[in-house]
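Complex shown without one protein chain; remaining protein chains in place.
By written order: A and B. Residues from 1 in each chain.
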């Protein structure tokens, strides 16, 4: 084994987790190799579209200013759809960090963001090998000592699996099992191009400002939800639904998504746009419950989606930030040069608040896992709206009675209280 | 001096270029000169509109080796524009001449138009997604692919012929073993009707479906590059597209062809295009006049039958 073929660290996957880890290691002088199967970083990656800035700040303060970001999110919106109606709660907040004025979050396009991040890591001295798939791990005396790609073997002191939700490497290392249907969501995502001013008008945002909209209802009664993020000259539209429930239905995700898109309230937002990209991807959805029992072994660490670090609260999805945070945690553990980087890594995850945050969200997104949440409540709220705004020349029904009737026709009081309690408990 | 100069190593192509040349000559008010190798052709060229034929007499067998001589002649004549037959040999010859003369070259123009003293050409870019319109510099060379224009009509046009003895040199080259490509059937480039097969065929047995349909229609069979280069079900001279054959039959029926730009670039001059494909979003439907979204295994036999 020649020196040439041995690295301090090999990182598998140039997603946000891998790039963050590579960036820091390379900056601190480590000899790092990142292997990415896509022709270029980001080419195969799917995400909704929002990045929380704090994570990039952990990599390098101020780094976000230079990042390939789309729009700063200033409108948080929740939309509830019934068959033909929709109500949107719109919360405007420039969301600047109190002391530093750093915006809380930005929309992103992965093809651009990942490429940018990988370039940055490369600038720091990391070597990025794209278009190459890692097929296996090399093992010696129960220690992981390198990777195998095609016929080629490459060695390193430590191998970091940043290979995303399906983490083949985690499985090869014996740390991770294949996902169960109830642990993941199936994500569908489309990028629809629209002129910048059309987006500004439709979402009532100014130049450089964006909206993030989560959508409940119209997922075919299946638990899950939709989203729309505004990019510079496109919107990212999609949904995440439960495959376990999907299996019980005869509709495909693609069909449900089509119906969702055709909803008049959604259609208005995206009409006349052209589809630039359409893709599907899994999302870890089970919170802490599905994080592998062990995230490391001798010579090996798991970060990002590979480690199951993703949170879906029903109103926000967080995966990119946690991927970056875990990449930072791994890099810092390796830099400590301790005997057991794995243990140090877990410590760092704890200190960077990632583990405690994950633990808070154990189980499928609590809100959307209540069946009523994806059908009955949106219907009910829309019917209430209908009642409040309807003028058809007839004698209107009495307020209290009417509202009670609407509610009764959808959910029982008991369900309402218990759902409120569950939602409360989940957070 | 000025003038329009036309050259192709293939006589039928020269006759097609004369069609374009005559229109240009009218609008630019210029004379048409043809460069050729055989005295026998010159009369026919004159009848088809040439004012002057330069007959280069030599027995060198490799057309590409004439590039230097043609360049020398053109240098002296200082033409307004040079049209060269866009065969593969022609494009190579044209490139060499253009470099020798340090002039512009538009390869594969599908349209050329003159008005006043301005000449504009159109050619495709980005595999056929786009069209590039260029205004030619004085003396630019343009190649035009065979069959872009019909051969010029005979008339009682008058002109003269000049014989030039030449000595082409191609010292460093030896040409051996020239094999004409034997087209298994007819040449697809001139076929009246074509049935095109793509990767949608499940296996080579499915070729039967295409053959039966082709037989009914008296059509030739062609394919996409994938079928020729990856599957080898047909030879490479049978694939249509940007890097394959350009076809323009009256009827073009595709089955299991997705219609990627590189393929469509070779068939979109067909008069009527019919597509059968399972994927309703396949780009072939945007390029087709008539389309059926369906499995070729079901649709094609029905079609063969219905054609009675």
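One rule holds for everything that comes next: a contact is a pair of C-beta atoms (placed from the backbone, for glycine too) under 8 Å apart; a residue touches a chain by one contact, two chains touch by 3 or more.
We take it that contacts and distances are computed from a predicted model.
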Out of "ABC-2 type transport system ATP-binding protein", "ABC transporter permease", "Electron transfer flavoprotein small subunit" or "DNA polymerase", what name does the UniProt record list for the absent chain? "Electron transfer flavoprotein small subunit"
Contacts of chain B with the missing chain: which residues? 62, 64, 67, 87-89, 91-92, 94-100, 102-108, 120-121, 124-137, 140, 170, 172-181, 193, 217, 225, 229, 236, 242-243, 250-251, 261, 268, 272-274, 280, 285-294, 298-299, 302-303, 306-307
For chain A, residues touching the missing partner are 33, 35, 39-40, 43, 111, 127, 129-132, 149-152, 154, 193, 274, 276
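Simple rule for what comes next: only the chains that are shown with their structure count from here on.
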Roughly how far is chain A from chain B, centre to centre by C-alpha average, rounded to an integer in Å? 52
